[in-house]
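Omission of a single protein chain aside, the complex is shown with its protein chains in their original locations.
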Amino acid sequence: MQKIKFETDYQEGAHPKILERLLAANLEQTSGYGVDSHCENAKNLIRKVIGKSNAEIFFAVGGTQSNTIAIKFLLNPCEGVISVQSGHINVHESGAIEATGHKVITLPHHNGLMDANDLKNYLKKFYADPTWPHMTPPGMVYVSYSSEYGTLYTKEMLTKIKAVCNEYKLNLFIDGARLGAGLMSSAADMNIKDIANLCDAFYIGGTKNGALFGEAIVFPKPEKFNFRLMTTLIKQQGGLLAKGRLLGLQFEVLFEDDLYFENAKHADIQAMKIKKAFTEAKIPFLFESFTNQQFPILTQEQHKKLSSEFDYETWEPLENNKIAVRFVTSWATTDDNVDRLVKAIKAL
Amino acid sequence: MQKIKFETDYQEGAHPKILERLLAANLEQTSGYGVDSHCENAKNLIRKVIGKSNAEIFFAVGGTQSNTIAIKFLLNPCEGVISVQSGHINVHESGAIEATGHKVITLPHHNGLMDANDLKNYLKKFYADPTWPHMTPPGMVYVSYSSEYGTLYTKEMLTKIKAVCNEYKLNLFIDGARLGAGLMSSAADMNIKDIANLCDAFYIGGTKNGALFGEAIVFPKPEKFNFRLMTTLIKQQGGLLAKGRLLGLQFEVLFEDDLYFENAKHADIQAMKIKKAFTEAKIPFLFESFTNQQFPILTQEQHKKLSSEFDYETWEPLENNKIAVRFVTSWATTDDNVDRLVKAIKAL
Amino acid sequence: MQKIKFETDYQEGAHPKILERLLAANLEQTSGYGVDSHCENAKNLIRKVIGKSNAEIFFAVGGTQSNTIAIKFLLNPCEGVISVQSGHINVHESGAIEATGHKVITLPHHNGLMDANDLKNYLKKFYADPTWPHMTPPGMVYVSYSSEYGTLYTKEMLTKIKAVCNEYKLNLFIDGARLGAGLMSSAADMNIKDIANLCDAFYIGGTKNGALFGEAIVFPKPEKFNFRLMTTLIKQQGGLLAKGRLLGLQFEVLFEDDLYFENAKHADIQAMKIKKAFTEAKIPFLFESFTNQQFPILTQEQHKKLSSEFDYETWEPLENNKIAVRFVTSWATTDDNVDRLVKAIKAL
Partner (left out) sequence: MQKIKFETDYQEGAHPKILERLLAANLEQTSGYGVDSHCENAKNLIRKVIGKSNAEIFFAVGGTQSNTIAIKFLLNPCEGVISVQSGHINVHESGAIEATGHKVITLPHHNGLMDANDLKNYLKKFYADPTWPHMTPPGMVYVSYSSEYGTLYTKEMLTKIKAVCNEYKLNLFIDGARLGAGLMSSAADMNIKDIANLCDAFYIGGTKNGALFGEAIVFPKPEKFNFRLMTTLIKQQGGLLAKGRLLGLQFEVLFEDDLYFENAKHADIQAMKIKKAFTEAKIPFLFESFTNQQFPILTQEQHKKLSSEFDYETWEPLENNKIAVRFVTSWATTDDNVDRLVKAIKAL
């Protein structure tokens, strides 16, 4: 029998409303490559929800693509992108950024987050060194919301990072693969308008929040950039979907009735039940997360028991033969599956 | 009122059977990135239909991605890929191949096709020049079946090209964005097993033949290559779909009951009706095509009339104020729409 | 016995005055990477001779480097560079431009030269095609003076090309590997100030005109560009010489007393003697060149005789078993060697 999966937030298909809409529009004829009314409509819905009526928005199929496209767009060919060590672009994208010629310049992470002081100190030291042109000049800053470890920047933290960026003329880009789970978290003190205000570009992750696939790359301050070659860049990076309206259709559904936020809310609620169960079982966590990723630290015995019934990711071996693992919930995580997991945790 | 579209073969969604399957499997839980039973099953179906039980197969989302991935995989970083001038990689992929560092080396085309003699002469001359290391050494040959102009290689033509490739130790790669329409053409003298036998790699285009999206990159002679880093390469190029089973599911449907070939057959039949109508109206063609792309040469008056009712691509302005245009049919082209077009052509 | 070489203009060392200066300055202590008084002085000498007192100038070691650096600097990462088919960057630089991610977009050549009408027609057609973002947008134009075939643009021709560039907002870059031989030719109607006026960037070739090595990349209109990251770009491309003063020293010698122009003049005079000898012997040329490269078309018998005594490049096999070859002269070509060649030609 197949185990119940808590491996990722992309192990099921799409929210039924999205499939319905794909079915309904299936035989419509539209032009290719995103030049269609669904994409236009989806962009307008996003513009409205982020409170930026002139935002430039581009759709891409996946997260690595979105990061690569946005970063290549925002950097001079000689520059690097600053990220914390644990940043997705530094760890889990197979060197895609470097494949476009750019160095990922790393700062230490603090529970997956960048500290504005680390950033400032790095930049001060960098430009204090007269040999800086022989190093890799930073051109932008990359952060994730929510982070790869499920943690969240407060508005104050992000505001400080943006201030440093402004001082050094760096663009700030937010990887929003799990933006929904971040914003809907009980620990969040920001909404999507704050995100749009605080950065120069971000992407709204659809893949991990109820879409079949798809991310929306948003430039809330379009007056800062020249987008003339953006379609070419996206095509060149393999990110221009022929049947582009599939992306528009999905984002229409996600943003016309708050489905995007409801999906994320659901994922977070399910995760909090699991968090509660581990906490009550006195099982510690590798990171304190209030979003849809939970990183309990298990003994080998606990791991053996849970893994007989559930699939989840083993994250990192720790001292004393313990092991950190990862449970992820999504829009599709059922109450029933969570209940079974909670029960299994209680039985440890 | 919206005009009837004959612009492309990717202006509708997917064949209904594919959507049905996506719906049916929607809440299945599978691992991400193509490690699932649907992908495995689809690969086995393809292996069977091409007659290569150990072929290595990888899925990608779109055609530019597939070309980029296959070409980057097959070339040494210093080498270039040989294509005819009209090859898709040379014209319509926004410089994606060059963006990976490789030159596209061009030969003249003959109705969109490469001539084995041109290839041989180029290679002879190249290596006769002692300064060849200062030029771009060719590492592989790229051809399209069917071609960008709807034309087809005969088995003899392709066999000759492969012989030159073998003599110069070049891999032969076939862009099969419109492989189905080629193979199902009344003018084709090859089947998909011949394709697999005659090349080192090819891709089976799903996007233009009934899938929502998706291409299958096939290596029919896997013993020639080392695939250890292929997943990394695909991920690095932004081509690794998180919900990879979506690709597997679609190719399962396309290949379990010959739907792939039926779709293409339908497109070709519709195109032949249109070809017949233009021919009977004494309207000439830019290329003699027996596949789903037709390139009639219109007078401005004819163009004005037809374009009032139909959307199609204007291909190229010609002498005497004439204009070459392109009509494309697909699995989704209805009899009704074709009838209306035929009627309009007769009325010119 | 070694044959007399007319293979290239880089088969000897450097003009003795340059070696003298290297010796004299050998034990001076200077900072590295071109931050020294010799480089500064050389730049000022060049600024004076080109009549642009604020020109930005950078030194690089060789021609491929210079082209790669200038083109990478002038292009957006998505753009391509327009060159004639015979352009050095398209033929003889091992794909170095493509290795930086840029396509070389080719136009036909006319005796090695670009025609402004070809350029204009290409650009008109490019932007008339609504799918242009799926092609490679041109970002600049590359021409060579003198050309790879020894031919020369007139001032009128170059002025027309620049006008098209201005209309389409493309930068014009001149490869001056053999700038000296071009400017000193009896057929030239331009001086180095004209060159500086007519383009956005060019490089002054030292390697082929009396230096041990070294090229000066010149931006005569620096107000158009931001040079903040130029040192980084040069270093990244492997072009930043540690003992940078070696470049400055050489260009000081070349430009403080017109040695640059005298060297080139000498090369051209020697070439004209050879041209005269071939002409008098009724031996035709592949290209009509009045610079230091001559391309006579020999019979196999003539080739056999000449090649027994002289080394020169075989350029291209032609019909009727004839062969085009290349003789090159330089600052170092002695009267004695030329006399022997002329005598041998007469004896054919």
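Note that the chains are named A, B and C in the order they appear, and that numbering of residues resets to 1 at the start of each chain.
Here is the rule we go by: a contact is a pair of C-beta atoms (placed from the backbone, for glycine too) under 8 Å apart; a residue touches a chain by one contact, two chains touch by 3 or more.
Nothing here was measured: the structure is a model prediction, and the numbers come from that model.
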| item | value |
| --- | --- |
| Touch partners, limited to displayed chains, of the chain removed from view | A, B, C |
| Of A:H15, A:R47, A:K103 or A:K208, the residue in touch with the unshown chain | A:K103 |
| From C:F126, C:Y168 or C:F213, residue that would touch the chain that is not displayed | C:F213 |
| Residues in chain B touching the chain absent from view | 33, 72, 76-79, 101, 133-134, 136-137, 229, 231-233, 235-236, 240 |
| Touching residues (missing chain, whole complex) on chain C | 2, 4-5, 7-8, 10-14, 16, 19, 22-23, 25-32, 61-65, 68, 93-96, 99-100, 207-208, 212-213, 232-233, 235-243, 246, 311, 332 |
| Absent chain, residues of chain A that touch it | 77-78, 80, 91-95, 98-104, 128, 131, 133-136, 317 |
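Simple rule for what comes next: only the chains that are shown with their structure count from here on.
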| item | value |
| --- | --- |
| Most remote chain, CA-based centroid, reference being chain C | A |
| Centre distance in Å when chain A and chain B are each reduced to the mean of their C-alpha atoms | 33 |
| Chain A and chain C: spacing of chain centres that average the CA atoms, whole Å | 50 |
| Residues of chain B engaged with two or more neighbouring chains | 93-95, 99-100 |
